[in-house]
Every structure is written in structure tokens, then in C-alpha cells.
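What you see is the complex with one protein chain gone and the rest in place.
A and B label the chains in the order they appear, each numbered from 1.
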Amino acid sequence: MPPDPAAGAATREIVIEVLRYRSETDLKPLLQAFRVPFTDDMSVLQGLQYIKDHLDGSLSFRWSCRMAICGSCGMMIGAQPKLACMTFLRDYYPGPLTVEPLAHFPIERDLVVTVGGFVKKIESIYPYLIPKTQRSLDEGEYLQTPLQLARYETFSDCINCMLCYAACPQFGENPDFIGPGAMALLQRYNGDSRDGAQAMRMDLVHTDNGAWSCTAVGNCSEVCPKQVDPANAVNQNKTKSALDFFLRFLGRPLYWEHTASDGDKP
Amino acid sequence: MLAALIGPALVLLTGLAAPTGIGLTNNFMSFARAMAFAQHPLGKLILFIVIVLFIWHGAERIYLTLRDMHAGAKFSLMWICYMTAGVLTLITIGALATIGS
Partner (left out) sequence: MSRSRPYIRPVETLWWARSPYLAYTLREATGVAVLGYALVLLAGVVCLATGERAYDVWLDFLKSPWSLSLHVLFLIGMIAHTWTWFRILPKTMPRLVIGGRILPQIRITAGGVAVAAASFIFIVFVAVWTQP
């Protein structure tokens, strides 16, 4: 949609430099500059859409909800991992604003990165509730108090945008690191009072590619658009992994995630 | 954690206040007082814990930083940092044992 002068301040122009890469013609990525007219209410995503609609239809990028909930439009904007739909062109005027694909991921095409590795990681952590004790249908639901919910709630807010992976230098160094997003999802289940599969997930945490690749840089939590705090998810599991290593002979339930007292009682 | 809680105070006292005589008398760490402290089993324990824990914590931080800086292969760096910490630990034990009681 062309910018609507009625939407606010007069239309200005910003230079956006986009990293282009098409595997059928390019040997390596190159920046291409575009002049984009914009109004103060326009996001970087709308700027990219303007480029695609009016300047170069071959520009490829992922997007969907344009309201920071689907996690599709993560990219490097001004060398910082951000969601394009909630970053505004007015903050980068007059530019040039550099827009590149999300860091630490292979570039598939233009601003589209290969996400298969990340999907496999979140699949690998048993991302579903495995109850401690099964309840039959007539026993009713697995109940949970608001306080039990609060213990893991932020970890369930993750929108899989992968900004945390772009922010994490240890993931940049080691692409096999399970990473902040997968660990947040792991902790979402481990911290859920209805779940009983901590031991299964701990085997993933123990390894060098588990929690121990993390050096507590903390940048993942800084860039997260949903305040998930993945740094907390990874680092509390380092503590648990160390405790588990030393105390496993005593029997895991002694120090485990939550005691029986806040297990199934509402 | 230990370094975080007692580190600044120790540096101030033993490294600045006692040598300059500002805030503490000049013979705060005199040979006689130091020997009395180190010969006492509790004094030995404190010296051991402080020195050894500081060494291992410092070694770990330095190892991780050198690894971030690509200063060498991961295993070589690990060996160098932690072997050094191990050797220094043995020296500490040896020195404290020599002081006797």
C-alpha cells in the first residue's frame, strides 16, 4: 500500500539497504539500496512490502500477522535482531537502514533463513505434557493454581521468532547448541506442575550442546519481543544439571522441579 | 559467590589499607600475626578456601573468555586453564602444610 499522507506527518523518504541473495544467480549476498517513501506510522515490514509491491517484486521475506504474535518477520534491522512489524522506519530516518536476514542462520533467499534446524530442536525436547500420574476421564482435568501457572507462564509466551538465536553468540559459534528458544520451551514443560518428564528432558540438558554451551551472555532475554526470559530457562537448567550430576545417586525426586505437595492438588 | 561477597573487602584490607597504614596499623599483617593466623586450623581453612575458590573461579572465567576470543582450540585452552588451576591448588596445599601448626 502506498503511504497515506493523511495518516500523519508528511511523507518522507528513507534509504533501506537490503541484503539480497538468490542462489540461482548469486555467488554471495549483496546489499541493494531502495528509496522508500514512508509516514511515521509505517513499520519496517511495511517498508519491505512497499519495495516488493512497487520497486522490486523479487524481494523475498517472511511475514504474516504484522502484529508481533506469529514470529515470522524476525530479521536483522540496523544489525539488531528485531521483528520487522514492530520496528518503525521513523526511528531510522534518514538511513541508510540496513536490513539483513536473521544472524547465525543459513540464508535460503534474500531475508528468508533456513529454520529446519530450529524446528528439529523444539521437536526434540518432548514439547508436550507427560503427566506424572495419568488421570482417567472421570477423574476430571489436571488442575493447576494461578501460582503454579505463574512459575512457567513466561516460557509459554514464546512465539518461535528466533531473535534469541540471532542474539546468542554461543549459538553463532556452535550451531548445534540447542539454544535459548528450545530451552525456554523445555522449561515451559519442566516447570509445569502437571508434567512429570523432567528426567527425560534432563538428558538433553546435560550435554555440551545442551545448557552447557551457554555462558550467560544474557542477550537472548534482552532481544526477546515477548519477555520470555530464555536466559533464565537455560541458566536455571545449568544449576539443575550440576545438581543432578552430583545428587543422582540419591534419587532424583529429592530435589526435583516441584514436590508432590504442589503436584496434582488444585 | 564467595568472591562476590568478600573479595572487595579483602582487596581493600590486605592490598591497600594494611600496606599503606591508612585505616589499619602497619603491622596488621606482620610475620608474627600472619604465622599465628596460618598456624591455626581455622586460619588454614580460610586461606585454603579463599585462595583455591578464587583460583578456580578465575580460571573458569578466563577459559571461557579465551574460548570466546578464539585464542586456541577448546581442549587445549581447557587443559591449560584447569591444569594451571590444579597446580596452583597443589602449591597452596603444600605451602599451608609446610606452615604446620
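What to note about this one:
Operating definition for what follows: contacts are C-beta pairs under 8 Å (C-beta built on N, C-alpha and C of every residue); 3 or more make two chains touch, one makes a residue touch a chain.
Keep in mind that this is a model prediction, so the values were computed, not measured.
Although one chain is hidden here, its contacts on subunit A can still be listed: residues 21, 23-24, 28-29, 103-104, 106-109, 114, 147, 150-152, 169, 172-173, 191, 215-219, 221-222, 229, 231-232, 235-236, 238-239, 257.
For subunit B, the list of residues touching the undisplayed chain reads 1, 3-20, 23-25, 27-31, 33-35, 38, 47, 50-51, 54-55, 57-62, 64-65, 68-70, 88, 91-92, 94-96, 98-99.
Quick note on the criterion: only the chains that are shown with their structure count from here on.
The distance from the centre of subunit A to the centre of subunit B, with each centre set as the mean of the Cα atoms, comes to 41 Å. By the touch criterion stated above, subunit A contacts subunit B in their complex at residues 169, 173, 215. Of all residues in subunit B, only 64, 68 touch subunit A in the complex they form.
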